[in-house]
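Only one protein chain is missing from this complex, and each of the others stays in its spot.
Right after this comes chain A.
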Amino acid sequence: AHKEDNPQKLLDMNRHTPVPHSYDYDLIVIGGGSGGLAAAKEAAKYEKKVMVLDFVTPTPLGNSWGLGGTCVNVGCIPKKLMHQGALLGQALQDSRKFGWQFTEEVKHNWMTMTESVQNYIGSLNWGYRVALREKKITFENAYGEFVGPHTIKATNKRGVEKLYTAERFLIATGERPRYLGIPGDKEYCISSDDLFSLPYCPGKTLVVGASYVALECAGFLAGLGLDVTVMVRSILLRGFDQDIANKIGEYMQEHGVSFIREFVPIKVEQIEEGTPGRLKVTAKSTKGNQIIEGEYNTVLLAIGRDACTRKIGLDKVGVKINEKTGKIPVNDEEQTNVPYIYAVGDILQDTLELTPLAIQAGRLLVQRLYAGSTSKCDYVNVPTTVFTPLEYGACGYSEEAAVEKFGEENIEVYHSHFWPLEWTVPSRDNNKCYAKIICNIQDNERVIGFHVLGPNAGEITQGFAAAIKCGLTKEQLDSTIGIHPVCAEV
């Protein structure tokens, strides 16, 4: 961190035209999520005057949450904790084979889990409020929208409006779940925005969608003992390696999740009110005229997320967005077409929607703006993990993408099924865990894709991602000794 006593000089250094106006703030961040908070905290390090605006428009069912964004409140954090709850259910079964004895009947209490998870999230919300205060970042729980050059209007819960000006703006408003646009969707269906704080057990659930959100939620709900069905329009995990996506689906099916493929809901009606109530779902085949009906306690929509960019006044300042997707195109320095307005996180066009990426991009952006850095965020070979019951970690190209980019004859795929040692004694599946690496033959067999399906996939994949960043080749992989006995040595 460099403490510059001449801001003018700093601006010159960064090749920005010095501005004669005196603004309320150096930087206003719209959106207090992963990207926004990271950027704000970084800017405060360089003694900039920063404001963060964060506001959660309640869900159709009236649900809302505190500071921290999607990840903390309705994303990664509660998802992983509930996934852990489901894994522990499996661990209870395994433990009997390892000699642990307790009553046959073991039931799960949704409220106990949800309360613990929400308490933890509350502590994170609180932690962020404190951190912003300590770093002297002004925080307003208000909805921000542009009203003119360098000016935004902040409207709080009670409708009180205030105007603020800033030299620069960072849009980090993220996304919200999409609805189907069918009768009954907003009245009776829930989304991931509601699931993690649902004040009653969801019961028999229909999950609509085949995104990682859909599969992760369906996965842990089933793991907690609920009757779960997933309705899929076409393929699973679009954009991910399809070979692995199918293995994930197969595994879930073998472990109690029902799939209805090639159908879409056309109507949701309420049969009975309650917590949960009873809902009737009517669905139509994508391949013909067949209509089916089903009864569920809960319908969870997970068909995708829409960027929160349509109602923040971007037209007033001329920021271009992709009209179809709502996403904002930026250059490789996260700058929009308006030079003093930047964007990071899920709202960016053509990037992976991941917390660590948003954080990294936000931090590096601020370092470039205020600390004379030239480092740009590296969007290549970003690792990710899908926390389905059988976890999937990946970094780099999927097999299809590699074939398309390099040609089938120029890539080599090495693969292996493996049986985690911990699964042997409890007699769990011996041919489901799987790992594959994709190498570019023409580039010294450089590893361009890494995929692992098995327990702790995230922990395994992280290190490999670092190695891939170092230009890992197959030869180096072969010559590295494995740690025994772990899954990662495979």
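Here is the rule we go by: a contact is a pair of C-beta atoms (placed from the backbone, for glycine too) under 8 Å apart; a residue touches a chain by one contact, two chains touch by 3 or more; residues count from 1.
Note that contacts and distances are computed from a predicted model.
A.B. asks: Tell me the UniProt protein name of the chain this structure doesn't show, selecting from "V-type proton ATPase subunit", "AP-5 complex subunit beta-1", "thioredoxin-disulfide reductase (NADPH)" or "Phosphoglycerate mutase".
C.D. replies: "thioredoxin-disulfide reductase (NADPH)"
A.B. asks: For the chain left out of this view, which of A:Val50, A:Val117 or A:Leu348 touches it?
C.D. replies: That would be A:Val117, which touches the missing chain.
A.B. asks: Based on the whole complex, identify which of A:Gly31, A:Gly66, A:Gly85 or A:Gly184 touches the chain you can't see.
C.D. replies: Residue touching the absent chain, from the options given: A:Gly85.
A.B. asks: On chain A, where is the contact patch with the chain that was removed from view?
C.D. replies: Output for chain A: 34, 37, 68, 71-72, 76-77, 80-81, 84-85, 88-89, 91-92, 94-95, 97-103, 106-114, 116-117, 120, 124, 127-128, 131, 224, 354-357, 359-360, 378, 382-385, 393, 421-422, 424-425, 456, 458-467, 469-472, 476-477, 479-489.
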